[in-house]
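For this view, one protein chain was removed and the others were kept in their places.
Right after this comes subunit A.
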Amino acid sequence: MAESEEEVDVLVQRVVKDINNAFKKNPNIDEIGLIPCPEARYNRSPIVLVENKLGMESWCVKFLLPFVHNKLLLYRQRKQWLDREALIDITCTLLLLNPDFTTAWNVRKELAQCGVLNPERDLYLGKLVLTKFPKSPETWIHRRWVLQQVLRQCRPRAAEQKEPGEVELGGAQGSPPNERLRRVLRDEMKVCAEAAGRYPSNYNAWSHRIWVLQNLAKGNLKILYDELSSMKLWVSTHVSDHSGFHYRQFLMKALVAELSRAADASCGPSQDLHRSHWPNGDGVGPAAAEESRTASVPELFGKELELCTDLIETYPGHETLWCHRRHVFFLWYHWRKEQSQDVGRQPSLLNHTDETLSGSLGASAGRNVQAMDVDLALEESKQTSYTQDSKRLKRGPLQLRPGLPSEHSFVTKILSGCRSPEQGRFAAAYRKWLDSVIVAADTRSGSVKIKANMNKRISKRKTKVETLLP
């Protein structure tokens, strides 16, 4: 099917127009895709709009892309002028076909900076692109640029006063909650979730999600909690998704940091650590505070490890779940270490209405760090009664808090009952990790321990060791 250059020209111009008209006709298009269709049907547009789905017949793509691609480059080299409407349409078409073409995104950046393109249109365009190319690095990169523009627009004063990334969503220091930012944040979470669902362990989607929280919702406890609870079902149905679990690790770490910060910010024994006192809260009063939001750090870790245990037992042989365990236990272990090292300071997460409690914690805080794992269970039984809530939320039966002995018994239990060789492998690796990384990190012999374990592993394989091990 030989087409003359003029014919191609006419065809392509029509297609670009058809795409543009489709968006005008239906501003709610939510997905793009290619329709496998090797030949053109006579005089019918290759652009197909059905409900909210925009399709392009595959035959036209091989004409369309080179044409709009070269047109944009001619413009960029100042060999051919394109007006702003044409630029917007052409870059849109290009990016729907080839979203990693950075130059096209850059043209749109310039249009946005001139004020002729609303940056939020690029959030929409990016969202569409991601339905077909959920990993596209340049799309995510451009998205972050756009969000930075939006942030600047939302908080011009704040952007001057604070450091970038410290703009808060709402309720901070008396200023009214920013509706636009909230909406943008909600949309971002949605876009990330959809992209994560379209490609397993989508690194770019999840690291973008983290970036958004770090920059649009810094220190916002409510959002951190909401994300943690809303992700629980997702990770339970995506047990191989390492990025999804890493996101939970990020949330845990951020929550612990914020809770500790909030606790430190309050001073004196009679402070109730309700959310109204937390500087980054949403201004919701104590009456509306839900139990999950005021959970103590130990409870947070307890629940997370419980989730991890359930999943490991239900879905044997998933490395991701064991990695998650390592990470969570590591966070927990080091948080406990830091807590007991705060000897001179007021214990942080205490409800001081219980006098005897403060006494016991004072005693334990002075204890040797190394003794922690042995006495952990005992110590934690005292801690179950101290939460930030009033006593009516006090838990009933004792929860055994995690520690090295309990982790080792967990591994033993798994090893004795498991039938999956991978599960056995991962359990054994976890045990070695506990010994080498956690315990050894407490002592100077840390790295020697790791090396020793490595040596055992290597010699087991009977491979020739090329260099001398130190």
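Here is the rule we use: a contact is a pair of C-beta atoms (placed from the backbone, for glycine too) under 8 Å apart; a residue touches a chain by one contact, two chains touch by 3 or more; residues count from 1.
Keep in mind that, in the parts below, contacts and distances are computed from a predicted model.
Novice: Name the absent chain as its UniProt record does, using one of the following: "Tetraspanin", "Transcription initiation factor TFIID subunit 2", "AP-4 complex subunit epsilon" or "Geranylgeranyl transferase type-2 subunit beta".
Specialist: Options "Tetraspanin", "Transcription initiation factor TFIID subunit 2", "AP-4 complex subunit epsilon" or "Geranylgeranyl transferase type-2 subunit beta" considered; the missing chain's recorded name is "Geranylgeranyl transferase type-2 subunit beta".
Novice: Out of A:102, A:153 or A:314, which residue would touch the omitted chain in the full complex?
Specialist: A:102
Novice: Check the options A:127, A:155, A:222 or A:246 and report the residue that touches the missing chain.
Specialist: Checking each option in A:127, A:155, A:222 or A:246, the one touching the absent chain turns out to be A:246.
Novice: One chain isn't shown here. Among A:26, A:207, A:309 or A:406, which residue touches it?
Specialist: Residue touching the chain left out of view: A:207.
Novice: Of the residues A:65, A:82 or A:439, which one touches the chain left out of the display?
Specialist: Residue touching the chain left out of view: A:65.
Novice: For the chain that got dropped from the picture, name the residues of subunit A it touches.
Specialist: Listed in rising order, the touching residues are 61-62, 65-66, 69-70, 73-74, 76-77, 98, 100-103, 106, 137, 141, 201, 203, 206-207, 210-211, 214, 240, 242-243, 246, 250, 253, 318-320, 323, 326-327, 330-331, 429, 436-437, 446-447, 450-451, 454, 458, 461, 463, 465-467, 469.
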